[in-house]
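Note that one protein chain is taken out, while the other chains of the complex remain in position.
For reference, chains read A, B and C in written order, and residue numbers begin at 1 within each chain.
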Amino acid sequence: MSQTPFFENLDQIFVLLQHWLVSFLPTSWQPAAGVLLSVAAIVCLFPALFALTTVFERKGLARIQNRLGPNRVGPFGIFQPIADAIKSLTKEDIVPLSADAAVHFLAPLLLVITVFMGFAVLPMGRNMVLVDLDAGLLFYFAMGASSELAVFMAGWSSRNKYSLLGAMRAVAQMISYEVPLLLSSVAVVMITGSLSLTKIVEAQNQYTWGLPHWYIFTPWGFAGFVMYAIATTAETNRSPFDLPEGESELVAGYHTEYSGFKFALFFLGEYVAMFSISGLGTTLFLGGWSAPLSFLTWIPSWIWFFSKLMLSIFVFIWMRGTLPRLRQDQLMNFAWKFVLPMCLVNLLVAALWRFMGDGWLRWVFCSAILIAAYAGMGLGEMRRQRLGPRSYRYAE
Amino acid sequence: MSEMQSHSAILADKPESWNRPAVMEPEGEGELMEVAMGPHHPSTHGVFRMDVALDGERVMRLRPVFGYLHRNHEKIAEGQSYLASMPYTDRLDYICPITNNWAYALAVEKLAGQEVPERAEYLRVILGELTRFQNHASSIGFLTQEMGAMGTPLMYAFREREKILDLFEELTGARMMVNYMRFGGCRVDASPGWLERTRKVVAGLAGFVDEFDRLLSTNEILMARTQGVGVLKAELAVNAGVTGPMLRASGVNYDIRKVDGYGIYNRFNFRVPLGDHGDVYDRYMIRMLEMRESIGILQQALREIPAGPVMSPTAKLRGFRPKRGEAYGRIEAPKGELGFYLISNGGPNPYRYRVRPPSLINLTVLEDMCLGVNVADVVLIFGSVDIVLGEVDR
Amino acid sequence: MLGEGILKGMAETAKNFFGSYFSAERLTTVEYPEQRIAPYEAARVFPFLVFDGSDWEAGMRCVACQICEKECPPKCIFIEKSKDKKPDALGKQQFYPARFDIDISVCMSCQICVEVCPFEAIKMDTEYELSTDNRFGGLLLDRRQLAKSNQYYHQIHPAEADGVDARLAAEKAKADAKTKITAEAKTAAIAGEGA
Partner (left out) sequence: MSIVFYLLAAITVAGGLAAMLLKNTVHCALALTVAFAGLALLFLNLDAQFAGFAQILIYIGAVAILVVFAILLTRASETPKDGVFSKTWLAGLAVAAAVFAVLGWAVMQSVRVLPHETAVPEVTVQQIGVALVGRYVLPLEIVAVLLTAALIGAVIVAMHEKVGHEKEEGK
């Protein structure tokens, strides 16, 4: 509401800092230098976040499992990632004799590059976006699609059955879940009428009775968010969709034959992909950098963005600590027979929502359609596969 | 390249059985891919190998290869006194050493016609059911671990197992290698304090089973992974000699605690849960239900345990020479029928010593359960058999 | 059916996540080098030889009867009987072990040697931090290394040691009484002869 200049400056602190740093340079260099500075910031920030997240993940998983987690390096083990980094940097880089050395080398690089490219269009705060592309969402998905190739290259070049199987699984899974990922985002695009991520955030940054206009608080937005979350989990190969790395079957999946720093790059790539895709989910459904309640708008926008990001990361960790993984064919069935139809129904509902105009009727109507579709398809699938709780008999 | 050659040399050395035609024909003209799962595979519970022939991801043939952990247990036992084999039985199924002790003690007692005092029988039941509980809990934990549950259920199981192992350590001096039972009783008596602590632990076990139930039993992913997978028909199970929870999951009512009523089991009031499908989910649920029954037995035993000696006065520790004859002692171990077969020629050591390991015999139906399933389910089915390689290979 | 099983499981793990911060029942981890659990009285690791008094060589209870060597399942005990005899705690002339080695890399801590020993000479230690950088010599303990005082035995297994001491004392009393009786009988006989 009433923003004091101090908080306004705090909100824009990174933007101001960038402008101030750039102002020392000649005018003709300033745009390029500004972009470079932002890129450097992103490239430094997210690996740092990755390092922190690995500790939090291990600590969180440990607590879920009633353990203590890493606590030897530094206070509460927070320097564990430094130790891990030193370890992976000093480890021997083993390339299998029969591996395709060039492709084996390029795969982790390609993965990390494409993953980082996605951040270019994510608005991480008010006025904090690297390039405000008109087709930002499209750019993001284009980059996401390219990372599949890196996974394939890694698996194929290793000349290992486990690697190849893992890569095939990973690519098949990523392609399958890309469809619902796109379709659930399309609903947002339909309502907003723009592919630009900044416009999508701005559309959600409004308040009625102090409550925000986040898309997750609408029937189609909620359903879309759930579908998006499922697709995201599969896309980033996280539990319960972590089959490509399912250690009980495939040892380690496509990075079985990677060691040392190349393995670390894969690890980094996976986590950074998780950040970026969570960031996109935040932008699309959770209002990006906007505050959850109208009287909290004085808190800097980037704080909101990153807290939402970390919250979704926490949910990822929580799911990983709870759920067993699906089987490959079940995963595919789930994508094509449940998530995809739900996304299509959701598209329909989003269109209805747009054309039914304001009023309580559209809430009831849209929710009813979605709930009916969800329950019908879910129960039908369970019945078809003869799944369900059982009762047991006892001998005497 | 030399690696390739040596590999083909190994292939040429394979036994005849390997060259038999695949049990299932591949679809189309695709070739079979042979994958060696193990011996150093993350999910083989130790050193165990499954040579799997795959068509795509479907299992066409599976050959279990074991013996990596062979320790010559039976021959060693024939070379030394009856007592000296007792600590070795701890190391058969190292998850549940108490029941191994019990089966061996039962066989020797049968051979020597040795009576066991009342209190010792109660102690055996208490320890045996505690063992069954922790074995089932950790076996479910391993099963879900293989399903990729990041070890969370396993850690919960180990949390409870820790409490039970603490009780074992307090009573017997060791957490796993207990060496507790003797021919004609138990080595040491339980103090009243120990019984009190055991009652406390047993009171907490029901809550743990409930927790497990909430965490897993209705989980959709677990149901999707396990229901209808690895079906073992009752007929095949009986013919193959499968025993234990695996047999009961296939719907056969066979529990040696009921059939033989060995020890004092016929005094306790408990039920035998039976499954109707014989799939992995049934095996999982049967173990869950058996854990609840075990709690019931434990409560009764802890309520009724009488005072008295734990060793029969006629028991001999040194110079133990049973008369000539043979005996087969069997119990319902957590994994199935564990039996010891002994022949005595009157000497200080057994003439013949043979173990009937439930793990090994339950494992013989592995291929039948795995044919045609997805390779990911092989690991699951293998986990649901619940084996310990120490017992399989001996 | 429609995901509530998953949600129930997630609630359970969340309960454990927060529970691990509050309930010691849940978080059972002991941070080993800093924290230690005191061993149970019944705990057993590797055997040691008990001696009475302060001189380990003179007070050693072992009489080299070699029963434990014979009964040891993995055969990790090696005993060499002495040629000469010397008085034991009861004052009786006994053999003593000229060599008594236990290879604790072979020993499986089964306690059978303790059970079969008729002289209460071998007992189980509770010391478990035994790592050494020498695989062969470092784990082959000779009788000097194995010898531990009776006080030490009392320290690690108080109740058991009390029982053992009482039994030994009773035996000694019996033996003393016997020697006394025989001595008296002897003196009586001598006196009778004299008379």
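Just so we're on the same page, a residue touches a chain if its C-beta (ideal position, glycine included) is under 8 Å from a C-beta of that chain, and two chains touch if they have at least 3 such contacts.
Note that this is a predicted model, so its numbers are computed, not measured.
For the chain left out of this panel, the touching residue among A:M168, A:L183 or A:A223 is A:M168.
Interface note: of A:V115, A:A154 or A:L195, the residue touching the hidden chain in the full complex is A:L195. Of A:F116, A:F139 or A:F241, it is A:F139 that touches the chain left out of the display. From the set A:F119, A:W156 or A:F241, the residue in touch with the chain omitted from the display is A:W156, counting the whole complex.
If you put the missing chain back, the residues of chain A touching it would be 100, 103, 133-135, 138-139, 141-146, 148-149, 152-153, 156, 164, 168, 171, 175, 178, 193-195.
Everything that follows uses one rule, which is that only the chains that are shown with their structure count from here on.
Chain contacts in this assembly form a complete graph, since each chain touches every other chain.
Interface comparison, A-C versus B-C: the higher count of C-beta contacts falls to B-C.
Ranking every chain by how far its Cα centroid lies from the centroid of chain C, the top place goes to A. Of all chains displayed, B has the C-alpha centre closest to the centre of the whole protein C-alpha set. Rounded to whole angstrom, the centroid-to-centroid distance between chain A and chain C, based on C-alpha atoms, equals 60 Å. Between chain B and chain C the centroid-to-centroid distance comes to 32 Å (mean Cα coordinates, whole Å). Residue positions of chain A touching 2 or more other chains, listed in rising order: 64-67, 321-323, 382, 388.
The set of chain C residues touching two or more other chains comprises 1-3, 6, 9, 12-13, 16, 26, 28. Every residue of chain B that touches chain A in the complex is listed here, in rising order: 33, 35, 41-43, 57, 144-152, 155-156, 159, 215, 217-225, 227-228, 253, 255, 258, 271-277, 281-282, 285-286, 289, 374-377, 379. On the side of chain B, the complex with chain C involves touching residues 80-81, 83-88, 91, 152, 156, 159, 162, 169-174, 177, 179, 187-188, 211, 214-223, 317-318.
Put simply, chain C touches chain A in their complex at residues 1-3, 6, 9-10, 12-14, 16-17, 19-21, 26-29, 31.
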